[in-house]
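To start, the structure itself, in structure tokens.
Complex shown without one protein chain; remaining protein chains in place.
To keep things simple, chains are lettered A, B and C as they appear, and every chain counts its residues starting from 1.
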Amino acid sequence: MSLDVTTIRKDFPVLSERINDKPLVYLDSANTSQKPRVVIDALAEFMATQNAPINRSAYHLAAQATERFESTRSKIAAFINAPRAHEIIFTKNATESLNLAILSWGRANLNSGDVVVLTHMEHHANIVPWHMLVAERGIVLRWIPLTSDFQLDLTDLDSILSGAKVLSFTSMSNVLGTINPVERLCAAAHKVGALAIVDACQSVPHQPTDVQAWGADLIAFSSHKMCGPSGVGILWGREDLLNAMPPFLGGGNMIADVRVDGFTTAPLPNKFEAGTPAIAEVIALGTAVDYLTGLGMHEVRRHEIELSSYVLGMLKGRFGDDITIHGPSNPEVRGATFSFAFRGIHPHDLSQVLDQHNVCVRAGHHCAKPLMRLIGANATARASFYLYNTTEEADALADALESASDIF
Amino acid sequence: MSLDVTTIRKDFPVLSERINDKPLVYLDSANTSQKPRVVIDALAEFMATQNAPINRSAYHLAAQATERFESTRSKIAAFINAPRAHEIIFTKNATESLNLAILSWGRANLNSGDVVVLTHMEHHANIVPWHMLVAERGIVLRWIPLTSDFQLDLTDLDSILSGAKVLSFTSMSNVLGTINPVERLCAAAHKVGALAIVDACQSVPHQPTDVQAWGADLIAFSSHKMCGPSGVGILWGREDLLNAMPPFLGGGNMIADVRVDGFTTAPLPNKFEAGTPAIAEVIALGTAVDYLTGLGMHEVRRHEIELSSYVLGMLKGRFGDDITIHGPSNPEVRGATFSFAFRGIHPHDLSQVLDQHNVCVRAGHHCAKPLMRLIGANATARASFYLYNTTEEADALADALESASDIF
Amino acid sequence: MAGLEDLYREIILDHYRTPRNRGELEPPAVSAEGHNPLCGDEIRIFLDVRDGIVTDVKFSGSGCSISQSSASMMTSAVKGKDVAQVRAIVRKFKNMMTVEEDTETPIDESLTLGDLEALQGVVKFPVRIKCATLGWNTLLDALDAAKA
Partner (left out) sequence: MAGLEDLYREIILDHYRTPRNRGELEPPAVSAEGHNPLCGDEIRIFLDVRDGIVTDVKFSGSGCSISQSSASMMTSAVKGKDVAQVRAIVRKFKNMMTVEEDTETPIDESLTLGDLEALQGVVKFPVRIKCATLGWNTLLDALDAAKA
């Protein structure tokens, strides 16, 4: 059974918006996804009729809010096949999740000269916190290079990993679309006794996730890229690992006891959830997970493979060498995210022209400047597709591209 | 002109909810406030028709989202009389704001033996991060004691502050209701060359705020306590101070450049806003600020003084020595937040019985265990009133309290 | 919505008003301390284990009617039992409270919880489950301390 995209599109109010009487062609879901009506309603409904604090108060309204909040934790655990719900930590975004994982674990475990391996296709969120540890503790970074088809070059993996304490990498590149072999990488990390951290931002919204099959130690992703509200990130970690990590932010909810001379931490997950969380947003994220589960993540993935095949063929067919797509040519090893260069037109100008046709693409470095330097561009234009996008929208992108040449 | 509370109550959908056919009496706003319809609508409307990333993309939808997001920054700046909008940093809650201020500034500026002064009425959010610095760097904490009327005892202020590097304190106690003399405390801190950090969580929603009149250096507060959505906190800091502080979380949006061998930070405010923020929630917080400004913060404060006078007199009148209110007896130096002990009934049991009457109060340590030890209780019951509460609701609280004696 | 009568059964209020085994034990008895981080309740369990038998048990601290009565009933239920039996009772009680983590090992159906069954109503008030189980989790810590 494949996705019924016509019906799905009706679930997303913004997709029916018209600007200057033309339909919106939203191709920026790798940045942030649109939200289905059920998620918006869950959020508004909670705020209007059930709003209450969690964990702290005993009255009915608060107890109900706590239960609903915790039910999202269980839903997320099931969604990524995490063994225990209390291994799910809610943060504000994937960036905080990664900082928590990297800085909390790193400050407790890494010392001068310790080697951390990253890849050349990481997002700044999986680079800058490591740079901070380079400055703080003198750790050393190594980088896995790329092949000419924009995949990780694993030829020398063993020697790159040798002696490493951590391998931290993205499951799917937000620039190239490349899907990395997560299981293989986690296994290789574990073989040398290194921790495996996965930036799962770009894959969790687009394909089934099984952290146990991956064999990962810590993974991070964001609600806002998977049909959920903004303001929520997720960190999953192995229970023993999270238990051994020092707390990251201090305050209410994360303590067992506080005295004038010290504090003790609460058990998981509270230990890592200081302060009042994004209560309504987490609850609405639960609705987003239900929505995605209802569609079926295998079907979402299949839809995006079909879209990728179409987009790759169509763009090459129409524009030949006038377009350069920075990413794998095989739809099976990539998501439907396409960075490209077109007829020498600067991506910023390109996206401005596309916007006149209501075609929304991102132009820039996509928070991956080291990768951009490798590609040899300051910026690319990026069109990223999701479960609600169609081949007609890909055509609209191509039509709009055509018109850009008229100006420049 | 005083508040028209009857009309205001209609703005808050949850206040019309009935449970078991009895009205809801929400007296837990010090924990989290209810949300007016305009805020819920702004959030839902943005998600349904204007949802887009900010800062990163050039197309119309994204530009519009960026503008609306930034307009909240300006509104918040005006609301607290901050000189520059880019001094406003959005976080996930006041707890993150305090951790950012304390850990970022503290790690760069505090060393073994350095003295930090807190008060005996602080929330865990303004204690635990300091404990973390005690463990990390060997700083020393001193505590300003309380008077018998639950105000700060400033008799020995000069000697407590002598040699201190920081004075960090709450503008209003979330347990006692006590409003502290912020200007005087900031001035005293500056006299000894100490930094003045204000936990403004409990005062910003309830009275006019002027950070320049206060003379504060850094202040923190939360959206969810001031009619805004959950998932957003605010840090304000003096520009020069924020510029000199190292970044706190690393990732996208906070960088000027990232190379394989290091990074440079973006200017304020981005430097402290790593990753995708709570876009829709920040925009809806702007609507909450408009709402509060429309009512007038002076009027809100006056309403709460009137409520306080009534509550204090009525509870004492009905229950005499059967009730002990842990907080100042003078409505002019307190907010409408009342922690109390009643006829020896454990607060948890009390709140359970009140809940049968739909009266929502918090029972517990209110994230202020050092203060609770001073009061000599593990827990108190706390009824906290806001702009939408009435004297009738105070009476409903008293009626419900009466019925608790029947059980215990 | 569950009514208060489900929560505040007479036997519970009786144990709250007249706690059994309240007090402390001197070493060589062991002890453990438990906190309910949400409401501030604190409890201390004292345990005298000799030849694998819990010969004496006491509790101190302060808390709500549910945490105090549950601790009181618990001490009555485990006093004089051998450690294996005590652990089985804890499992059975936590299972009734829906919070037993080990869901693989079967629960001993032959055990009866007696008065403790009065606490079943707490399950309808999920926030209070932590109150009811505070003493029990602390007892487990004390048992571990006795073994060490």
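Here is the rule we use: contacts are C-beta pairs under 8 Å (C-beta built on N, C-alpha and C of every residue); 3 or more make two chains touch, one makes a residue touch a chain.
Please read these numbers as outputs of a predicted model, since none were measured by experiment.
Within the full complex, the chain left out of the display contacts the shown chains A, B.
Looking at B:Ala58, B:Met245 or B:Ala381, the residue that reaches the missing chain in the full complex is B:Ala58. For the chain left out of this panel, the touching residue among A:Arg68, A:His326 or A:Lys369 is A:Lys369. In the complete assembly, the contact with the undisplayed chain comes from A:Ile19, out of A:Ile19, A:Ile305 or A:Leu374.
From the options A:Val353, A:Ala383 or A:Ala398, the residue with contact to the chain not on display is A:Val353. One chain of the complex is left out; on chain B, the residues touching it are 55-58, 60, 62-63, 66-67, 255-257, 266, 270. As for the chain not pictured, it touches chain A at residues 19-20, 346-349, 352-353, 356, 363-365, 369, 372, 378-379, 407-408.
By our rule, only the chains that are shown with their structure count from here on.
Counting C-beta pairs in contact across A-C and across B-C gives the higher total for B-C. If each chain is reduced to the centroid of its CA atoms, chain A and chain B end up 31 Å from each other.
Separating the CA-averaged centres of chain A and chain C is a span of 44 Å.
Chain B and chain C have Cα centroids lying 37 Å from one another.
Shared interface positions of chain A, defined as residues touching 2 or more other chains, are 56-58, 60, 62, 255, 257. Under the contact definition stated at the top, the residues of chain C that touch 2 or more other chains are 1, 38-39, 125, 128.
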